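Some notes on the structure that comes next.
Only a single protein chain was left out; the remaining protein chains are all shown in position.
Coming up: chain A.
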Amino acid sequence: MPQAATEQPYNRPDRRHDRKPFLSRLMKQLDVQLMVWPSIIIIFVFAYIPMYGVLTAFMDYNLFTGARIFDNPWVGFKHFAAFFDAPDFGTILRNTIVISLLKFVIGFPAPILLALMLNEVRHMLFKRFVQTITYLPHFMSWVIVGGVVMSLLSTENGSINIMLQKTGAIDESINFLSIKDYFWTILVSTNVWKEIGFSSIVYLAAIAGVDQHMYEAADIDGASKFKQIYLITVPSIMPVIIIFMILAAGNLLNAGFEDILILAQNPLLRPVSDVIDTYVYRVGLQNQKYSYAVAVGLFKAIISIGLLTLANYLARRSGNSLW
């Protein structure tokens, strides 16, 4: 937690009294510095240096020029205009926003709820069992998860259809993966199912750090379990929740790629499933229209930065912001 971390002497050198030269201060914190530098270098090499490549969004990039991108002709906003004029632009933008919002609104609180629920489980063996079961799907690739979901939902011999038919809930098999109205539900629930356990680990850790004395005091004051959760646990882990919320906001336009590509095999679903990333893949990369793909990606990144800044601004008012 940020508060705990800031108590560390390394992060808070009292500079008015500590005027030692830079090198000696660096030596003093060498262990910590050694941990930080590799990541900074990696981020630099793989995230910052290639960044000049976004310039190709404003060019007609020819692959054979390789890294000498300035040999390509500048074309201004041609590729952006082409994207905005694409017949599916409206649908794609809507799907991207709706799917990512749904994933955020449902997928973000779900692991918190799970962590709160698990925290109340007193049977240790059962708690460990549930935890293990829920975070296992995180380690499976989308191809596998998608395959499982597709065979569960298939019309011919799909377990869900068989179950619904045996219990008499439906008479005829439902073609779940071909009906537009169901797609968002299937996509979001599959995502929640896959990630809920793993995401809840960090909240469980935060909950474990809450001072137990507060619960004892609340018990004496006669607070119910729900009141304790509401008044002690949630406020105590709020900083963690907010930080993760800001990070999630930065990811808002990442409506998903592999999951949609795999679950929305039926072209019928395209009006509800086509998002910016699948569109870039299909139209940009598969046809080697790199400049176009970069332009669309850049457009997405700009909106994401905007959303991140907004989220951070809102969070700052509550006193827990990234910057």
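Here is the rule we go by: a residue touches a chain if its C-beta (ideal position, glycine included) is under 8 Å from a C-beta of that chain, and two chains touch if they have at least 3 such contacts; residues count from 1.
Throughout what follows, contacts and distances are computed from a predicted model.
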item	value
Chain left out of the displayed complex - its UniProt protein name, from "LacI family transcriptional regulator", "Phosphate transport system permease protein PstA", "Type-4 uracil-DNA glycosylase" or "ABC transporter substrate-binding protein"	"ABC transporter substrate-binding protein"
Residue touching the undisplayed chain, where the options are A:L55, A:L102 or A:M150	A:M150
Among A:N119, A:S236, A:N266 or A:S304, the residue in touch with the chain that has been omitted	A:N266
Of A:S224, A:Q288 or A:S318, the residue in touch with the unshown chain	A:Q288
For chain A, residues in touch with the removed chain	6, 11-13, 15, 40-41, 44-45, 48-49, 60, 62-68, 82, 87-88, 150-151, 154-156, 172-173, 175, 177-178, 265-268, 270-271, 282-283, 285-289, 292, 321
